[in-house]
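Yeah, one chain of the complex is gone here, protein chain that is, but the others are all in their spots.
Letters A and B mark the chains as written, and numbering starts fresh at 1 in each.
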Amino acid sequence: MSVLAQDIADDRDDDIVAPTARWRRAARWLRRNPVSAAAIVVISLLVFVAVFAPVLEPYKPDVPDPMAVLKPPSWAHPLGTDGFGRDVLSRIIDATTLDLSIALAATLVALSIGMVVGALSGYRGGWVDLIVLRLVDVLMAFPAFVLAMGITAALGNSIANVAIALSMTQLPAYIRLVRGEMLRVRTLEYAEAAVSIGNPSWRVALVHLLPNCLPPLTVQATLAMGYAVLTMASLSFIGLGIAPPQSEWGSMTADGATYMSTGEWWLFVFPGVAIVMTVLAFNLVGDALRDLLDPRLRGTR
Amino acid sequence: MPWGSRMSFVSVRGLDKHFPVRGAGWLSRRNGPAPVVRAVDGISFDIDRGRTLGLVGESGCGKSTVARCVTRLLAPSAGTIRIGDKQLDRLEGEPLRAARRDVQMVFQDPLAALNPRMSVERAVSEPLRLHTTLSPAEQRERVREILTEVGLRTDAMGRYPHELSGGQRQRVNIARALACAPSFVVLDEPTSALDVSLRARVILMLEELRERLGLTYLFISHDLATVKYLAQRVVVMYLGTVVEEADTDELFAHPRHPYTRALLAAVPVPDPKVRGEPFVLSGEIPSPLERHEGCPLRSRCPMASAICAQPVVPREVSPGHVVACHFA
Partner (left out) sequence: MSALLEVEDLSVEFATDDGVVSAVDGVTLSARAGEILGIVGESGSGKSVLISAILRLVRPPGRIVSGRLRFEGNDLLALPEAELEAIRGARIALVPQTPRTSLNPLMTVGRQVERLLRLHRGMDKRAAREAAIAMLERVRIPDPKRRAGQYAHELSGGMCQRVMIAMALATEPRLLLADEPTTGLDVSIGARILELLRQLGEESGAAIILVTHDLGVVAQTCHRVAVMHAGQLSELAEVDELFERPLHPYTRALVRSIPRIDQQIALKPIAGTVPSLVNVRPGCRYVRRCPDALAACRRQRPPLIVAGNGHRVACHAVGQSNVVR
């Protein structure tokens, strides 16, 4: 028998252990990390609320009820009412949609641009890379929040502008992360192999190498979502974010703060809790992703 | 057999590759030209069609750099590279990319040479996607064909590199290189990262493929025994230059250059009764930055004398056997 025919016969008897099914590995991991599992549950809940907000909210969020102004939490209004008689619970639910979708949009836009710019810049090097790096440096020279403030102050505080501001604050980090990974990955042999089989440079960078630069990005993006929510809330808190009467956690907390001295605690505690819970959940998931991806990367067979 | 005739399939002449020394700023250039590392210095060789040329040497000799220059993964600093009727050193851009169809490379580390996020099918069909106009169904058929040729089961197509064994990965590499039916394949230490018992299979498979598909190989390795088995002609490199070149049997039976002799003496033979001739070079392989005039082996050679400071001219000591040594 020729060597090759023998090889095929041998391979049939090969007992390489089939890798454990991904879902089974994931289930096992979730059992061992209850805190992370809880965080994932929280985020899933938030997404659910954001999607089904109009159905879930017991009252219309922007319809005032002069009969029920500044009522503390009760059966009729579980989280109380505000100065206009609007139900706080409904407003928080309504705000979930806005906060999450703006944060998501901003993150996605920043990711898309950042990935491509970082990949091409890291792969090509040279003066293109230098220019990109300097631009990134300029952006990073501003504290993220100051940058966001500046953009919304300059452009106005529509929803789109807030999203742009949030995008720009995230962009430099993604560019640098992808570029860093690209610098490491472009020296690997499969990068050389991609060139040697005839790929043009851009294909090597974007099709072959970029997918391998993504793991640290997913961690960063998850953490950035939390930060985006926080930034948006902070902008609204100082009046530069989403304008009323649109319900938004930050502006609700800001309004609620003025009632601190008069004792209507439910007006700033509940929106505040919403912010904290969301940011915390994203942070925990981000940390969990980092732990999950790191040893696996090193532990491949 | 008449090698190196004008009808040789692959012809490399005067190949140079210099790397600028990092960190040597403009201050050091005041005293002359910028310092460079001459990784490859004036290499020439020919390969006849359907034959294997072995390129051997230890670390720092430049053989991997030669491999990368010949496949244009690096741009040579000087020299000509002719493969078939294409002058590879002069091509750029699109013509170079298209020429890659015919000149492929198999890399040393099977795992590192495969994109961890690409399935076997995706990886092996990539050259087809780039160089042919086959439909996806036709591509899949060709992938099945070539996987069978290298002895892999077709159900490996959906697997990812980390799900394969070392031997299987190397076969995927070979399959990828052969997908577009190239005529010339450069093999850079294809068996070094494999287990001992796997090497024999890969060696035999490479032999069979070469004969059946009419391939021409440049086989680069530090493993002299494997080179002896596969190559018909061998080139020995040291610090970027060719020190000896001969047909395989002749080189192993009558090594003339001190470096070749030392190299052969150092290979441990799996037979306790066979002891190599105790020919030893002193010291270690010097850094390529410390190249001087004359013979590169001068600092270590037991036969070195004053004349070795003179540049060495390669001499043909017997038909087809060329040595670069003053004393050969």
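Assume a residue touches a chain if its C-beta (ideal position, glycine included) is under 8 Å from a C-beta of that chain, and two chains touch if they have at least 3 such contacts.
The structure presented is a predicted model; accordingly, all values stated were derived computationally and were not measured.
**Student:** Which candidate, B:Val269, B:Leu289 or B:Ala309, sits in contact with the chain we can't see?
**Tutor:** The missing chain is touched by B:Val269.
**Student:** If the hidden chain were put back, which of B:Asp16, B:Glu58 or B:Glu250 would touch it?
**Tutor:** Answering carefully, the residue with contact to the hidden chain is B:Glu58.
**Student:** Considering the whole complex, which of B:Glu141, B:Asp155, B:Asp195 or B:Glu211 touches the chain not shown?
**Tutor:** Reading the full complex, the residue touching the unseen chain is B:Asp195.
**Student:** For review purposes, identify every residue of subunit B that touches the missing chain, sorted by number.
**Tutor:** Spelled out for subunit B, the touching residues are 58-59, 165-167, 195-201, 203-204, 222, 224-226, 228-229, 252, 262-275, 280-281, 283-285.
Simple rule for what comes next: only the chains that are shown with their structure count from here on.
**Student:** Any idea how many Å lie between the Cα centroids of subunit A and subunit B?
**Tutor:** Result: the chain centres lie 48 Å from each other.
**Student:** Can you tell me which positions in subunit B touch subunit A when the two form their complex?
**Tutor:** 68, 71, 73, 97-98, 100-101, 104-105, 107-109, 112-118, 126-127, 130-131, 148-153, 162-165, 168, 173, 176-177, 201, 204-205, 208
**Student:** For a test of understanding, state which residues of subunit A touch subunit B in their complex under the given definition.
**Tutor:** Of all residues in subunit A, those touching subunit B are 2-4, 7-8, 11-12, 14, 16, 18-19, 188-190, 192-200, 208, 211-212, 300-301.
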